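Note that one protein chain of the assembly has been removed; the remaining protein chains are unaltered in position.
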Amino acid sequence: TRTGVPEVVLAQNKTVEQLVGIAQQCIERKHRVFMTRVSPDKAAAMAGLIPQHIQFHAESGTVYIGEIPIGVDLIDVGDPNSEPDTDAVSVVPRTRIAIVAAGTSDVPVVAEIEQTLLYLGERSTRYVDVGVAGLWRLCDLADELSSYPLLIAVAGMEGALFSVLAGLVPSPVIAVPVSVGYGVGEGGHVALNSALSSCVPGIAVVNIDNGFGAAALAVKMLGSAR
Amino acid sequence: TRTGVPEVVLAQNKTVEQLVGIAQQCIERKHRVFMTRVSPDKAAAMAGLIPQHIQFHAESGTVYIGEIPIGVDLIDVGDPNSEPDTDAVSVVPRTRIAIVAAGTSDVPVVAEIEQTLLYLGERSTRYVDVGVAGLWRLCDLADELSSYPLLIAVAGMEGALFSVLAGLVPSPVIAVPVSVGYGVGEGGHVALNSALSSCVPGIAVVNIDNGFGAAALAVKMLGSAR
Amino acid sequence: TRTGVPEVVLAQNKTVEQLVGIAQQCIERKHRVFMTRVSPDKAAAMAGLIPQHIQFHAESGTVYIGEIPIGVDLIDVGDPNSEPDTDAVSVVPRTRIAIVAAGTSDVPVVAEIEQTLLYLGERSTRYVDVGVAGLWRLCDLADELSSYPLLIAVAGMEGALFSVLAGLVPSPVIAVPVSVGYGVGEGGHVALNSALSSCVPGIAVVNIDNGFGAAALAVKMLGSAR
Amino acid sequence: TRTGVPEVVLAQNKTVEQLVGIAQQCIERKHRVFMTRVSPDKAAAMAGLIPQHIQFHAESGTVYIGEIPIGVDLIDVGDPNSEPDTDAVSVVPRTRIAIVAAGTSDVPVVAEIEQTLLYLGERSTRYVDVGVAGLWRLCDLADELSSYPLLIAVAGMEGALFSVLAGLVPSPVIAVPVSVGYGVGEGGHVALNSALSSCVPGIAVVNIDNGFGAAALAVKMLGSAR
Amino acid sequence: TRTGVPEVVLAQNKTVEQLVGIAQQCIERKHRVFMTRVSPDKAAAMAGLIPQHIQFHAESGTVYIGEIPIGVDLIDVGDPNSEPDTDAVSVVPRTRIAIVAAGTSDVPVVAEIEQTLLYLGERSTRYVDVGVAGLWRLCDLADELSSYPLLIAVAGMEGALFSVLAGLVPSPVIAVPVSVGYGVGEGGHVALNSALSSCVPGIAVVNIDNGFGAAALAVKMLGSAR
Amino acid sequence: TRTGVPEVVLAQNKTVEQLVGIAQQCIERKHRVFMTRVSPDKAAAMAGLIPQHIQFHAESGTVYIGEIPIGVDLIDVGDPNSEPDTDAVSVVPRTRIAIVAAGTSDVPVVAEIEQTLLYLGERSTRYVDVGVAGLWRLCDLADELSSYPLLIAVAGMEGALFSVLAGLVPSPVIAVPVSVGYGVGEGGHVALNSALSSCVPGIAVVNIDNGFGAAALAVKMLGSAR
Amino acid sequence: TRTGVPEVVLAQNKTVEQLVGIAQQCIERKHRVFMTRVSPDKAAAMAGLIPQHIQFHAESGTVYIGEIPIGVDLIDVGDPNSEPDTDAVSVVPRTRIAIVAAGTSDVPVVAEIEQTLLYLGERSTRYVDVGVAGLWRLCDLADELSSYPLLIAVAGMEGALFSVLAGLVPSPVIAVPVSVGYGVGEGGHVALNSALSSCVPGIAVVNIDNGFGAAALAVKMLGSAR
Partner (left out) sequence: TRTGVPEVVLAQNKTVEQLVGIAQQCIERKHRVFMTRVSPDKAAAMAGLIPQHIQFHAESGTVYIGEIPIGVDLIDVGDPNSEPDTDAVSVVPRTRIAIVAAGTSDVPVVAEIEQTLLYLGERSTRYVDVGVAGLWRLCDLADELSSYPLLIAVAGMEGALFSVLAGLVPSPVIAVPVSVGYGVGEGGHVALNSALSSCVPGIAVVNIDNGFGAAALAVKMLGSAR
């Protein structure tokens, strides 16, 4: 297409019939297709109808049709309240994108970013459980994270991670607010607004839970100095 | 009074006539009185009517009637984007309350806290321009700030300071969101909601711009282990 | 940890697999761990996988791993519309924290506060069904409640209890708004905003339904006059 | 008119020309007319054009054309933080409506209620500065206030007065939220929502700052047991 | 009680155990009790535990314990789009309260009002499906409705009924907004705000879906000219 | 242009310099131009720079450059609380569009509609002060209003006029909510939402205060049965 | 009826009993009736009680009683990211209304519009998957779409389709925002507000998901040049 991003289908508000219809069209045309926000139920129903061509990735809620993407590096930085595990952080980055998430609850969105990046041809490195509650861990990672040309921060609740991370690294940070939280934090709006009104420059914001959008933007940004 | 906090008058929605009436009642009864949110215009008009008894503190917008409070320590921690000034931070705290503010724009609220604390008999130490954009400065202050039994954090915009500060010190932190910001940050609601939905424990939140309330709560908290 | 509050896990947005993983890490390291917002279903699933080490407290929705906390005092102050039961109120407080709740619907949040306090080493006394609809009951308790160095008020609907209680006692009051209510009161936002905009000084506000946060703040406040 | 309430003009969004036009029509037809939310400037401009017929009441921002209403009883219940003045409260009510206001800032709305009631032929008694911060004062007034067939409560900020007052008296209470407050309390929405979500029965709510509406409803309610 | 309204229990956020506990206390003390917002499931569970004493009224979702209230008059005013049925409207009102509802969807709230009124000793007359879409029907009822000393209007969506009805009758109108609607009308907030900002005087507003509150206010209002 | 509506300039956020620049371009090209939301100050400043070509219409805040539009019919339907003036309403409509406004405060928006319609080549008839508070007047006009192929309703506050008018006439009604109101009605949002959630079919809604948009839509609608 | 739109029943908040009651009344009077927002469950339950007379249209969630409407033209404009299929777009419009929908998720609302139009006697042509992401497709359709006297645009998410379509055609566009979206887009409010604040003239807005309302307005508009 004109914008350079191949077809991605948002499955959330579509029926199984509609999704199967789209899939079959792609299979006929020998196009590959990628679907996000697919529930396990919908995936199972689809697989019953077009079993040979479909692959469901449960952690991210995504479906690939006509293609098997390669795996993703996972660097578990451990428990945010314990002392930083310096062995883990000495790893030289082997990808161009670091995904930094505040907590375990953010993993589904992290996974959607990773799978979309793979679909778009880009690998990434995952840093989970690096919230501001364990600030020292994040500070210890500052040099390693500074070596990436692009970072994607994923956080719910109050979203302080966005400002703190952007203040530690020279590269741009894509902020993905997550709908994790309750009370005033319900729905992810506080995290979103924290990202938008951050007094630290260099933050590119996308919609709440929009892992797909963050990945597509990342791929465009990596190409933007042509 | 029953709750132990002496009379404080919120001048914002009162006319000069009403304020002078309250003041004269107190002067007759030989009570002292303290007024918050007094505009320079109102203070001047009041002073014209009861000049001997009135004192206006411009930075905080407060008025004392019948009493002259003592001054406040100011430790200017400098420019948030420059290297930390380690000389300044080696000062041993001489008060029980540290007031930590993200930026220069928060000074009026900081001043309202200081003056109210003085009226209630408590001195404090001011740390201004210590926002998360200059995270190293804040980290360098961590040990000094940890020596206070109580901290008051003052911040507008996205309010990341509340979470970061509370993660650095063992004492409770009173969060005072400030109505500094624009766009989604207008009115201080993002800072407030960040404080409330912080994933770092130990934050006591008060209303936006409520310097008076933070000071009154602080005095009660310092007495709460009786 | 640096802040003095041991690890507490918010289970709400985590899968059973993630929770069991965290639990097993703690069991291996011989750490105890405490989880909040655990549904009965998740607790049962976890117990099936790590049965010897797990304890579910249903009323509060909390789970302890590796430790059995001691019980909590319950003083039932009776029916809010009947005459005050003066026998009940003559009890001398034996703890440092009174938890005052407006109604029966607030009990789950009260229980989360109690269990978290126990995990953090602090006992408390429960006063339930003391809303402003039965104001005399609350007034009759004023002297007893005034003897506590710290109070935690729990209320939904319009949250008038926060202002009324703070006007009756000299100690600070932690306000925990509860998501009980309907129409404009839905989600607990009116109770929250009432606590924040109260004209009575001495109220420390936490997020809606944040029993954990109130307990952690309480423990910090009791230590804050060091 | 069909509904029994004579013409009242809301001057707020009308030009001086429009208001003078309405006034002259009424003078020609020998009708009396009452205008609310008239600024001093508009009143002065109108008086320059139709001086013989116009009367401006500054405290309430109202204008009468063609009629001079009789005065209103003012019972000053004093300073909310001092001990209750029992002499003042022993007065036998001489009107059918008590207007109970939390603070001095609510006086403009109280005055609009009083003047509208007078225009509609009803006198009232004013109890100002009776907020929940000084709960004992309010409790001491409980018997006196219980003798009125109808009460109008006026309060801004968190509006706890509505619930507390309605829990003390057998008669219905009209709640008039006031746009006094700041931060989350700005605009009077918290006071409004507190009145609506009160768990105390017997509260009739009107719009924020709607003194006119409260007075008109009061007159209808006093006639409602025909 | 002091306020003259007997105990009513809001069952919505209470467990079956809590409700049965309250019920048994009342049965022991030979008090009657009335519960609102009881789901059929909860009612069935309660009935299994205290079968002799309990009565569930399904349309209104209410439960009586220890008392059987008498029935309610129902005047079906027919299809809102057809010609007015003049026979039906000539009936002389036999109660002091008319309940006027815009549509069939409002019936559960109407029923909660009726049952609460019966519990409080007052009968009422029901006019359903009298929305502004069929304005002539409402106009034809104007004289009949004008003969009631009190009206309760029940409407969701845009709530135009409140203004129209209040403009047709001399008595006060209690407005009960209903959470029927979708899009901007979801949750009943538009109906509520229409009632509050109506330019027709004489409307007393209660919370969305608060049939109980409307009934309790009505009973107080009918007694308010003592 | 492609859409058939000639250039209209929204002056609100433009400087005098920008407006004069646009005007001079049009004068050079011998185009006419129409500007809305022009303050008297801006109009005067513009007139000082391009006096021969400019015409300011104060009631509507509009400016014409290069053209003098013809006048508008005004049918004053009188005082909403008096008896309907049947002489006035017997006039046969001489235009294709009736503009029906609830009150005098809506006149500026009515005038913007009229002037825009004239600029677009369409005359209209004005019915002001026909709110639902004086329902009989509106009902008496029903037949006259039903003879127009298109109506534009203009109302602030609760916007009940939209539903009532649409229920009286067979033609479509364009609803223009007006930012007249206070408390919950402030900014015109209640009127807007009432129009959108009306249960009466046939209402086309435009933005608050968008008189220009209503006029442009009206002209397109009158041409829509080609 | 007076307004010319026959009875349509909103089934969403009605019980099966209420719906069957309404249906039987219509069958007895030999009226046809149309119901919107009927769930499959409710339709099945109704069909069990009045099987001969009922017809459920699943895609739109509508029910006809007493009438069988004729089918609707479907022009599938294909995949928005592929090249425009010029064969498809050369079809001469055979109806007076084009329904243009951004995506597959909008189909249920499109279907409600089509069925309501059929009930009201009007056929329409469907253009689905014509969002702004594939702008060229929309531009290629510009001439075809310009030949319709009336268009209905259906879109969720950010609703850019409304502005873009209205800028391409001379006829009025009815905008139907759809509650498809997540994060800030949840509930359809962004699409609604985009339609209302569009800077392109000629857009008539209805409530979110209000397919019925769009259809009824369309029929009135097609008759509005009488």
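The first chain written gets the first letter, and so on, giving A, B, C, D, E, F and G; residue counts start at 1 in each chain.
We take it that a residue touches a chain if its C-beta (ideal position, glycine included) is under 8 Å from a C-beta of that chain, and two chains touch if they have at least 3 such contacts.
Treat the numbers as computed from the prediction; the structure is a model and nothing was measured.
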Full-complex contact with the absent chain, from G:Gly61, G:Pro108 or G:Gly131: G:Gly131
Options F:Gln25, F:Ser39 or F:Ser147, residue touching the unrepresented chain: F:Gln25
Those residues of chain G which, in the complete complex, touch the missing chain: 102-103, 131-135, 139, 157-160, 162-164, 167-168, 181, 183-185, 189-190, 192-200
Contacts of chain B with the absent chain, listed as residue ranges: 79, 81, 104-105, 107, 134, 136, 156, 180, 182-186
Interface with the undisplayed chain - residues on chain F: 1-2, 6-7, 10, 12-14, 18, 22, 25, 177, 179, 187-189, 192, 207-210
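The working rule: only the chains that are shown with their structure count from here on.
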F-G or D-F - the one linked by more C-beta pairs in contact: F-G
Cα-centroid distance, chain B relative to chain C, in whole angstrom: 28
Euclidean distance of C-alpha centroids - chain A vs chain F, Å: 49
Residues of chain B engaged with two or more neighbouring chains: 2, 10, 167-168, 189, 192, 196-197, 199-200, 207
